[in-house]
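Mind having a look at this structure? Questions to follow.
For this view, one protein chain was removed and the others were kept in their places.
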Amino acid sequence: MICRFNSLIVNIGCRIIVPFIFIYGLYVIVFGHYSAGGGFQGGIILAAGVILMRLCVDRKTTYKKYPPRMGLILGAIGVIIYASTGIVTMLAGGNYLDYAFLPIQGMDIPDRRYYGILIVELGVALGVFGVMTSIFDSLTKEK
Amino acid sequence: MKWLSIILVGIFAAFLFYAEVDMPAYGDPEAPGSVHVSPEYIERTYEDTHTPNIVTSVLADYRGFDTLGETTVIFTAGLACYLLLGGWKRHDM
Partner (left out) sequence: MLESILENYPYYLSTVLLAIGLWGMLAKRNLMKKLIGMTIFQVSIILLFISSSAKIGGTFPALLSQSGTPEPALYVNPLPHVLMLTAIVVMVATSGVALAILLTIYRRYHTLDETELLKRLQE
């Protein structure tokens, strides 16, 4: 299914658009605190950028840039970031996933919960990004 | 088979229509879903966590354990796809 699209316009257009898709995905993740967005939405947008590259440029180039085995590894790292935030708060004396006990210096409790939510949303975005690219690479792999 | 399935789906939809007569009015601020817990979430989300977005703070702080389970679900789905369709060979990577 992934073969080189025989059109110059598609190739050049894809190369121009994809950096903007990545920056927009990162914007949606980080601005989840202030307007609509968050971890799931931003992770899917980042995966859409990688999938657009896979569809428009031929297989060898994109597999060198982002190898297919990295998908599940990044997904697992995202889940580990989320779970270990809970274990860190448990080691510091509170309940599991109680962000008021995070060991960050010099902040009062609402700011600690703010940064706890940010770390957790980054973990979720990484997990969703890795799993979406891994599903796409499994479905379009050569036999 | 097609006529039987149309009749069954029609009976099921008729039961659902009969049950939906008792639903609260669309857009009612005093509907039972918006009265018990969610005014508390709306009022206390800025003083507990300095986050203006109520959906993110409920998803990641007040109900953070459900989001952990959901991330595990999506990771399990990716793992199942990998195991069903086979790994990647050396020359693919």
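Quick notes on this structure:
As written, the chain order gives the labels A and B, with residue 1 at the start of each chain.
The definition used in the following text is that contacts are C-beta pairs under 8 Å (C-beta built on N, C-alpha and C of every residue); 3 or more make two chains touch, one makes a residue touch a chain.
Model, not experiment: these values are computed from the prediction.
The chain not displayed touches chain A at residues 34-36, 38, 40, 128, 135, 138-139, 143. On the side of chain B, the interface with the absent chain consists of residues 1-2, 5-6, 8-10, 12-13, 16-17, 20-21, 23-29, 31, 33-34, 37-39, 41-43, 45-46, 52-55, 58-59, 63, 66-67, 70, 73-74, 76-78, 80-81, 84-85, using the contact rule stated above.
In this section, only the chains that are shown with their structure count from here on.
Inter-chain spacing, taken between the CA centroids of chain A and chain B, is 21 Å.
Chain contact summary for the complex, chain A toward chain B: residues 32-39, 63, 67-69, 71-72, 75-76, 78-79, 82-83, 86, 96-97, 99, 110-111, 113-114, 116-117, 120-121, 123-124, 127-128, 130-132, 134-135, 137-139, 141-142. Touching chain A in their complex are the following residues of chain B: 47-53, 55-57, 59-61, 64-65, 67-68, 71-72, 74-75, 77-79, 81-82, 84-86, 88, 92-93.
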